[in-house]
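The complex appears here without one of its protein chains, the remainder shown in place.
And then subunit A:
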Amino acid sequence: MGRVVLVTGVSRDLGRRVAHALADDPGVDRVIGVDVVPPRGDLGSVSFVRADIRTPVIAKVIAREDVDTVVHMSVIATPGATGGRNAMKELNVIGTMQLLAACQKSETVRHLVVKSTTTVYGASSRDPAMFTEDIEPRVARGGYGKDAQEVEGYVRGFARRRPDVRVLMLRAANVLGPSVTSPMTSYLRLPVVPTVLGFDPRMQFLHADDLVGVLQHGVHAEVGGTFNVAGDGILTLHQAVRRMQRPSVALPPFALGGLGQVVRRVRLAELSPELVAFLTYGRGVDTSRCRTELGFTPRYTTDEAFADFAADLAPTFTAPQQALALLAERLPEPDVERSAPVAVASGSVHPFVAPGGPRG
């Protein structure tokens, strides 16, 4: 039996790439891409239908094409192209409601895959270090996080009303990739990266290829439920900035908010309150269920995803590294056993057991 997959939000780069990858998938017969504006890039053999998911038209598309799998990629974080915050909220929330209403009415839909985000967990000083899927997210105050929470709420409601449909919700960490545009990537692309004074958040990244991979995997998997998806490991913001070899400037939180308005006006980046909260407190999500139950392991670790992203950015602040490299050339090679970074493998026994005799 052939599969007919409907992908929403194909005008954006990630949606287009997912649709393209599914169209090339031998297990999928047809891919229908839906969006209000045509995509700019190459769609391959995807048939594009110009429809607004905020209107009931979407139900007709699903019925006419005998769609059995819906991949919802249309929850957006940047209002940029669509207009203001209101337009973004309407697309996210009303769009999802209409889409789910259409799915509920449809006789053919058997699978629903929703791309959600780890932003639903928010970021605060009272958060556990690693969020598992069972931890109930705090109610977000507004913005993208709130949209995502509401979308997830509607999706859960749909899953209750249509238990025969497999519903898979993927909470993806910040997606990085050479061509990805998101609040996070435009922030990291700023010529001078503003950071929150005195804070160094923990971050996880997901490579764009892995997002495409997990959605493609999710279309074929037999598993439903909610899963965190992120690359292995943790990177802090300062580590990231140093690896990019770019200058950063530490600002108090209120100044960062003011700067946010400036960079928004000049369309450089969007420092929304939830991004500032993330840049202050950071967030980590546990991905063990994604590996064991869903059976998907990202190909890129957080480090590698970031390295691939940073490879396109020209280093502009190399002086300290050059100075140290110059110094290092003139000194002998340090002997390895002491200088090797201590392995931080949780669960392992620490290599030094011998106490240095009683002190004090």
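The rule is short, and it goes like this: contacts are C-beta pairs under 8 Å (C-beta built on N, C-alpha and C of every residue); 3 or more make two chains touch, one makes a residue touch a chain; residues count from 1.
The rule we apply is simple: contacts and distances are computed from a predicted model.
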Chain not displayed: protein name in its UniProt record ("YcjP_1 protein", "Acyltransferase family protein", "Ferredoxin-nitrate reductase" or "ABC transporter permease"): "Acyltransferase family protein"
Touching the absent chain when the full complex is considered, from A:Gly27, A:Pro56, A:Gly84 or A:Pro128: A:Pro128
Options A:Arg189, A:Arg242 or A:Arg264, residue touching the unrepresented chain: A:Arg242
Residue in contact with the excluded chain [from A:Leu100, A:Ala140, A:Val214 or A:Ile234]: A:Ile234
Contact footprint on subunit A, counting only the chain that is left out: 125-130, 132, 135, 196-200, 202, 233-234, 236, 238-243, 281-282, 284, 320-321, 324-328, 330-335, 338-339, 341-344, 346-350, 352-356, 358-360
